[in-house]
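Left out: one protein chain. Kept in place: all the others.
Letters are used for the chains, namely A and B, taken in the order the chains are written, and counting of residues starts over at 1 for each.
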Amino acid sequence: MRTLLNVTKTFDKKAARSQRWDARKRYLKDSYILWRRNRLMVAGTLIIVFLILVAAFAPLLATHDPYEQILHNRLEPPSIQQYFGTDNLGRDIYSRVIYGARVTLFIAILVAAISTPFGLVIGVVAGYFGGLIDEILMRLADVFLAFPKLILAVAFAAALGAGVENAIIAISVANWPGYARLARADTLSVRNNDYIQVIRSMGASNLRVMLGHITPMCISSIVVRLSLDMGVIILTAAGLGFLGLGAQPPMPEWGLMVSDGRQFLVNQWWISSLPGFAILIVVMGFNLMGDGIRDILDPHLR
Amino acid sequence: MKIADSPLLDIKNLHVHFTIREGLLRTNDATVKAVNGLSIALDAGDIFGLVGESGCGKTTLGRAVVGLAPITSGEVCFNGLNIVGLSGREAYERARHIQLIFQDPYSSLHPRKTVRDLVGEGMKFQGLAKGYEIDERVLAMLERLGLSIGHMYRYAHEFSGGQRQRISLARALVLHPEVLILDEPTSALDVSVQAQILNLLKELQSEFNLTYLFISHNLVVVRYMSNRIGVMYLGHLVETGLTNDVFRKPQHPYTRVLLSSMPSIDPDIAHTRILLEGDPPTPIDLPPGCPFAPRCCEVREHCNLEKPPLVQRGDDSTHLVACHFPYPH
Partner (left out) sequence: MAADLLLSVKDLKVYFYTLRGLVHALERVSFYVNRQETLGLAGETGCGKSVTARSILRLIDPPGRIMSGNIFFEGRDLLALNKAEMRHIRGSQISMIMQEPKISLNPVIRVGDQVAETLLVHDRSLNRRSARKQAVDMLAQLGIPDATRISRRYAHELSGGMGQRVMIAMMLVTRPKLLIADEPTSALDVSVQGQILELMQKLTKDIGTSVLMITHDLAVMAQTCDWVAVMYAGDVIEMGLVRDVLKHPQHPYTQDLLKTIPDKGNPNEPLYSIKGNVPSLLEPWTNCRYAPRCNYVMDRCKREIPPRYVLNKSHQVACFLYEGQGEIEMDKECFKETASP
């Protein structure tokens, strides 16, 4: 193999590393400026950050043990000792909401971690190869998309049995086809572009092209969709909990808590409403964030 | 092993046909005959200019040579070896000898990759270098092409058209090819940037002993760059020869049309443009006989019946034309 250029100058690793660092810093700075511009997005991000902090520092923030039942204290309204009051078993609702953040985050992250990569892979493979593979995979997705998400999740949860783990699987199953369609659409639009042809002409294998070149182009749509979906995932989990199919008592899952307070809605409103507010705020946070994320991820807008 | 006196890149009777599916039942399939029986031989050190309008198949030819278009029949021989239909390891090998520079600098660079990744990609997955070794070689090549270390970790959208073409060149050259296929390398660039890139290409050619297949619709640029030229129409090679010969004594009617439409910046030169009627036809359902017959001003009946072969008509053995009634009459 002949050499065109003899590398004579000694390569300055330090200079290269500092250039790389500079480029990254610039990228982060631009991202920050774009983020800051969009006030709603900032609000959304702060809410989510708040959620994460609450979940992380739950033991420090909670005032009582979320599972402890103090039966003579049941159905007490919010007061200085119990910020959010107590439920029908005497448990402090404030502490349960705090710990519930952990459960919510746990479910949301796991569902995202399972369904999104799965959907992404299916979508990219379908879009890249086309033909029969595309048909088969998309019809499979269609089967799942034919049912409303919540109904599908309920069906799977009922079939698998109650419990948080099964709820996670059920919601993931209902969730993946959306990402598959999205990834497929992006793949189709990108597949014939010159910069993909370049790599193929160099002899890259299909796997390398799909993984290294096509997938990065799908990521921004997927991330936007995911942040908007988070709200739906949390609501679905809450819904399953409400129906008794997800988290089981005595776990402090917000949906379950709303369900628990059903009979006491009129006189002891705090049992259902306060966990309900928590759901509202978190879902809103994800929605606000999702709207603005595209601006940050898409370098063309810079 | 190179056999002496044989061409470096020999394209023999190449046909590239695509089928377009019309409708679900595939009853109305149309065949796009992009390249029809093309034969070109490039010797080492040649700059072969391939000219023609859009739809003539020159871009498809370039892509077919590097494996991006399906070859229906014919051979493409590099150093005597047929490189049609390669895959995997063999495709890697081919990429080390023949590289294609794409036309549009704005769409041929991956938007999410840094320059260092773009240029070093080939080396990386062919296992020729890794880690900072790649950075080293990438930098050496970028500097040779007029860029610097500050550019290495930026993204494609931060660069101008001329710089992007340099990045594409760096990517191709870093694998040390012998043949570069340049598909309209300066068509999207400003005139002053074009001059820089053309100068650069000439320098690189003599410095690295490269061979170019220079595809363009711009005759002015082709005349400047290439020593040999080929004129394409609807997938057929209608005239070929040394650049000076073909420009001074064009034999094919289509070549004459092309030459007459070469623009001049002198407003006083009365433009005697030979006007063709209609739009360039698409290469689907070609008529029998000469492909240029429907628009030719010299057409006679024989032209519609038999396709003219590419042969020598004048004194020069290198000047070939595919016409039944070539100039001068």
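Just so we're on the same page, a residue touches a chain if its C-beta (ideal position, glycine included) is under 8 Å from a C-beta of that chain, and two chains touch if they have at least 3 such contacts.
Only a predicted model underlies this, so the values are computations on that prediction, with no experimental measurement involved.
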| item | value |
| --- | --- |
| Given B:6, B:73 or B:160, the one touching the chain that is not displayed | B:160 |
| Residue, one of B:229, B:257 or B:323, that touches the chain absent here | B:257 |
| Residue among B:31, B:79 or B:196 that touches the chain left out of view | B:196 |
| Residue numbers in chain B that touch the chain omitted from display | 53-54, 160-161, 190-196, 198-199, 202-203, 217-221, 223-225, 257-258, 261-268, 271, 273, 275-276, 279-280 |
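Convention: only the chains that are shown with their structure count from here on.
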| item | value |
| --- | --- |
| Chain A - residues contacting chain B, complex | 1-5, 7, 9, 11-13, 15-16, 19-20, 22-24, 193-205, 208, 213, 216-217, 299-300, 302 |
| For the chain B and chain A complex, residues of the former touching the latter | 63, 66-68, 88, 91-96, 99-100, 102-104, 107-114, 121-122, 125-126, 132, 135-137, 139-141, 144, 149-150, 152-155, 157, 171, 173, 175-176, 208 |
